[in-house]
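Shown here: the complex without one of its protein chains, the others still in place.
All chains are identified by letter, namely A and B, in their written order; residue positions are counted from 1 within each chain.
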Amino acid sequence: MTELRELARRLLSEGTVNAVLGWEEGPRGARPAFVTDAAGADRLIFDPRCVHNLAAYLSPRRPHLKQLGKVAIVLKPCDAKAVAGLIRETQVPRENVVLIGVRCGGVLADPESTEPLSEATVADRCRGCPDREAKLADHLVGTAGPGFPGPSHRAQKVEELAALPADQRWAFWQAEFEKCVRCHACRQVCPMCFCERCLADKTMPRWIESSPHNRGNFAWHVARAMHLAGRCVDCGECERVCPEGLPLGLLTRKVAQVVADRYDFRPTDDPAVPAPVGTYRMDDPQEFIL
Amino acid sequence: MDATPADAANFEPRITAFVCNWCTYTGADLAGTSRLQMASNVRIIRLPCTGRIDPMFITKAFERGADGVIVSGCHPADCHYTAGNYHARRRFAIFRELAGFLGVDPGRITFSWVSASEGAKWRDVVNDTVTRVRALGPFTNFRRMVADPATVSAPSTEVK
Partner (left out) sequence: MSTTTFIRNEDLKGLVADLKAAGVGVAGPARTTDGAVDYRSIDRFEDVVLDAQPRTSLKQFFLPPTEPLFKYRREGSDVAILEMPAVQPPRVIVGARPCDAAAVEILDRVMNWDYKDEPWFARREATTIVAFACPGGDRSCFCTTVGLAPDSTRGSDLLLAPAGDGYVVEVVTPKGQKLLDAFPKRFGAGPGVDATKAYRDKARASVDGHVPGSPEVIRQWVQTHFEDPFWSEIALRCHGCGGCAAVCPTCHCFDIVDEPETLTEGTRRRNWDTCQTALFTVHASGHNPRHDQCGRCRQRVNHKFAIYPSRFNEVLCTGCGRCARVCPAGQDVTEILTRIVAMATGQGGAA
């Protein structure tokens, strides 16, 4: 933590950046911090409660963050994949941001948790995560724990669902979509939902009905999962934010598996790897096409 | 799926086909001018390219009562715009698996490459799809998605 604070203080006092995005102690556990002066660097923390994917704040969809000027951002290895995604898709110029990597051996599921990090309390996405540091980072600080073995519960649930008959899967999702109130919080917190104007907000034509009945909800969750194909870094923020508790990570996880199996693409912090949707190979499998 | 035997006997599936202008539409046209006999359950919507066919089109077709959907365009390497069908192929591969994961029977969606000279193939795609969807029965899943209470008043005509 001292290392992180000293680095942030140096970047701010030397004028390399105008602000450092990291985590601080909030009223309810860890939360995002926006440090704009060297003195404030002591507010920065990093511990297993720092679950938030701060890459979302780099998305060009947040014009109010331009007031900060040039920023440095503190990243876990998984968050770096989202930043790489934004760079890959030309949403963030690499030279505009300083990346501070924190070495990570897993985070908690809940930023408010007071439990120690353990097999029982670790965030699901950390199960089986092989990454301890972000290769994309300009600076690396801290030390990493050993990590946690996989597979993730989410991956197991995807398999369980996939093994059910179609009508039971339909019933499962209809019951889940029934809860959705279409606040679109899942979209707002997603670092990879960077469209200036979302398909769901367009009315001419209205592809996705805004009403939170299952017809509108089905269209919304299909569109969201499709648009995140090859983009989702499985950070789980959509699921964490959902005020109604929908298991949204199952959809993005399923799509990520399809993309991995068919196009050999896995989320990576290398922005030079092309996005799987938007590129193609002439010999892509097409066994489903007559 | 939800059809009673009586329904199934009288069931004529409604199939929406999204086809590209350059190959499949022309192929379907050829099937017509060649007077090939085929099932008449398909409504064709012509688009410039399979690359223009957003998966939302398929969702919308189901929302609005389609029992099955056909998506068809130029064979690989034949795209009028060079690569539209290659991009579409990835998108549809992902969409097909996602839709299946959500419980949509993959048998309700047909993907095919039909060139301008393949009138007979278009006929086969149509007939196969109609037969398959007829066996699956009416697609009522989307029709049950909105559970509003029944309206009460006798219709009152108000607006001219």
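Here, contacts are C-beta pairs under 8 Å (C-beta built on N, C-alpha and C of every residue); 3 or more make two chains touch, one makes a residue touch a chain.
Please read all numbers here as calculations on a predicted model, not as lab measurements.
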Which residue of A:Met1, A:Ala162 or A:Cys183 touches the chain not shown here: A:Cys183
Residues of subunit A in contact with the chain not shown: 26-32, 34, 52, 56, 62-65, 67-68, 111, 175, 179, 181-185, 188-189, 201, 209-213, 216, 237, 240-245, 247
Positions on subunit B contacted by the hidden chain, ascending: 64, 148-153, 155-160
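Assume only the chains that are shown with their structure count from here on.
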Centre-of-Cα separation between subunit B and subunit A, whole angstrom: 34
Mind pulling up the subunit A residues that touch subunit B in the complex? 158, 161-162, 166-174, 199, 207-208, 213-215, 218-219, 221-223, 225-226, 229, 251, 254-255, 258-259, 262-263, 276-278, 280-282, 284-286, 288-290
With touch defined as at the start, can you tell me which subunit B residues reach subunit A in the complex? 1, 54-56, 59-60, 63, 76-77, 83, 86-87, 89-106, 110-113, 125, 128, 141-142, 145-147
